[in-house]
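First up is the structure itself, then whatever we jot down about it.
Yeah, one chain of the complex is gone here, protein chain that is, but the others are all in their spots.
Going by the order they are written in, the chains are A and B; count residues from 1 in each one.
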Amino acid sequence: MSTILLIEQVLNGLQFGVMLFLMAAGLTLIFGVMGLINLAHGSLYMVGAFAAAAVAGVTGSFVLALAAALAAAALAGAVIEIAVIRRLYAAPHLDQVLATFALILIFSEGTRWLFGSFPLYLDIPDALSGPVTLPGGIEYPRYRLALIAIGIAVALGLWWLTARTRLGIRIRAGENDREMIAALGVDISRLYTLVFALGAALAGLAGALVGAIQSVQVGMGEPVLILAFVVIVIGGIGSIKGAFVGALLVGLTDTLGGLFLPALFRLFMAPDAATQTGAALASMAIYILMGLVLVWRPAGLFGTRAA
Amino acid sequence: MIRENVLNAGILLAFAAVPLWALWADEPFTITLATRAAILALAAVGLNIALGIGGLVSLGHAAFFGLGGYAMGILAHHAQTYAPLEIGPLTIAGTKSMPVIWITALVASALVAWVIGKLSLRTTGVYFIMITLAFGQMLYYFAISWSAYGGEDGLSIYVRNGFPGLNTLVPIQFFGLTFAVLLAALVLFAALRSSPFGLALNAARQAPARVAAVGLDPARLKLVAFVISGAVTGLAGALYADLNRFVSPTMFSWQLSGELIVLIVIGGVGRLMGPVVGAALFVALEHWLGGLTEYWLIALGGILLGLVLFARGGVIGLLTGKAGPHV
């Protein structure tokens, strides 16, 4: 196995990881502040991707497409928060699961109705297309490198937002004590709508960014949503830092598992059987990682409460 | 308001009457629909043990449904290709016998439910939901990547498996068989609910600290419930695969896990007949609304939102006027 391949796969893992982080950060914020499990977060990812593809199709501008993704997902998030989600904050988890599952059905079928069942494609902007040569002569797609940079920038921005701004102080206060923050005179329902819309915008951004390297289609959000859940279980609910570390761990485990496990099994098995067993196990690697974390630390790596 | 026992008897009679009418009216497709509803009801009765009595919101029960399906698919595949199944030094012949397939499905799902339950029950609440969902997805991807049994394309079984004394190829006979299994599962559910185990499990849902304080371990009670629950859902999976004579990774899909919860909630969580009513309505809606519009799931989403926000007891709760267990 060459070093170049390894570095490429590590970069792919990072890129996958930071995109998962954009999903997981919103989910974990929403859970931490409002105590809500939102299955429809994957739908917001899809909304972002479709909005981007539609706007790019009309204008040809990738920047406008990203802006549209952020705006559409934030708007969709705010609308469902006001119409449905806010009735669920005090409800049992089962109700939250059902209502947000219902939202998935409505979003997915609504999108299919609007855009049809065929996938849309979102082109990588010219400025970011093609490979870039890294030190050591490794050629790597410029766009994927940009995704890693954007993901890290968003992570830093979120850290700044929660640790350094008034909004962040309110969010953290809301996590600890709802009555307290209401007593401080903060409009709690507006804060919740804002946090939900922020989480939605992050999901929409991820959908649009990933939409350019995969196809944009109905149902694209849920597999990512479930991986984001794995990230949160590993990182610990409510922790942005946990979401970041968990996302990178999941991203790297997934890509490197696909590379190493078949190779590992080839050491002591027939090649085709090894490929098959390795591939099957690689598909389970992140879930096995999750299982190990559960055995070791049931509340997650950075979790404080066993929710 | 109707007494729940009377209502339950009426529901079962109506459920059995529809395919009999279809037989008389020569509408075999309706018999197939009723069989599908009976099998989904069976899967949901299984989930109802964990969800309705134990309060375990498992969003990964498709794992067991799929395992049951693959238990059937793998055994029947080896039988129809005349190639025995080799696991290390063991050689197992495939089979076309439903009882053998069912036992395999029950045991395999129970074992996997024990492992998933053991890990998931280290946590509670939303963690539990996310973890069960994730393990379900793990099996989905495993099935896709396991190319020996069809990978993404799944496995087709050419002839429905057999049951001693029946011709399972005749739709009404296969319906009768699935209905009998459903009845047996309902008897099991009712017995469990009123048994010492059910008493303790039901209390573990409502007041785990109390259960521990009288010397019982709530997590172990829930684990056993999860294993029984998974096994019943696994059995339903084997029947479902036999109904379609086809098994594919979609049996493991998270949508199916969600739909099983939806069935129960439509009918009534923790009610004996909740899953039966839910499955019947779900299949009827799917057939009727699905015939009207391709986008019927939007309507289902709307109905579901209405149920969650305004009618928590489901259909049985509305008809009996009594609130059910809170999960």
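Rule of thumb we're sticking to: a contact is a pair of C-beta atoms (placed from the backbone, for glycine too) under 8 Å apart; a residue touches a chain by one contact, two chains touch by 3 or more.
What we mean here is this: contacts and distances are computed from a predicted model.
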Tell me the UniProt name of the left-out chain, picking from "YqhG family protein", "Transglutaminase family protein", "Branched-chain amino acid ABC transporter substrate-binding protein" or "40-residue YVTN family beta-propeller repeat-containing protein".
"Branched-chain amino acid ABC transporter substrate-binding protein"
Just to confirm, in the complete assembly, which displayed chains does the hidden chain contact?
B
Residue among B:13, B:87, B:214 or B:292 touching the omitted chain:
B:214
Which residue, B:114, B:149, B:163 or B:197, contacts the hidden chain when the whole complex is considered?
B:197
For chain B, residues in touch with the removed chain:
191-192, 194-200, 202-203, 206-207, 209-217, 221, 224, 325-326
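Criterion: only the chains that are shown with their structure count from here on.
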Where the centres are mean C-alpha positions, what is the separation of chain A from chain B, in Å?
31
Listed in rising order, the residues of chain A that touch chain B in the complex are 31, 37, 39, 84, 87-88, 91-95, 97-99, 101-106, 108-110, 112-113, 222-223, 226, 229-230, 232-233, 237, 276, 279-280, 282-284, 287, 290-291, 294-295, 298-299, 306-307
Interface with chain A, chain B side, in the complex: residues 51, 57, 59, 119-120, 122-127, 129-131, 133-135, 137-138, 141-142, 144-148, 254, 258, 261-262, 265, 269, 295, 297-298, 300-302, 304-305, 307-309, 312, 326-327
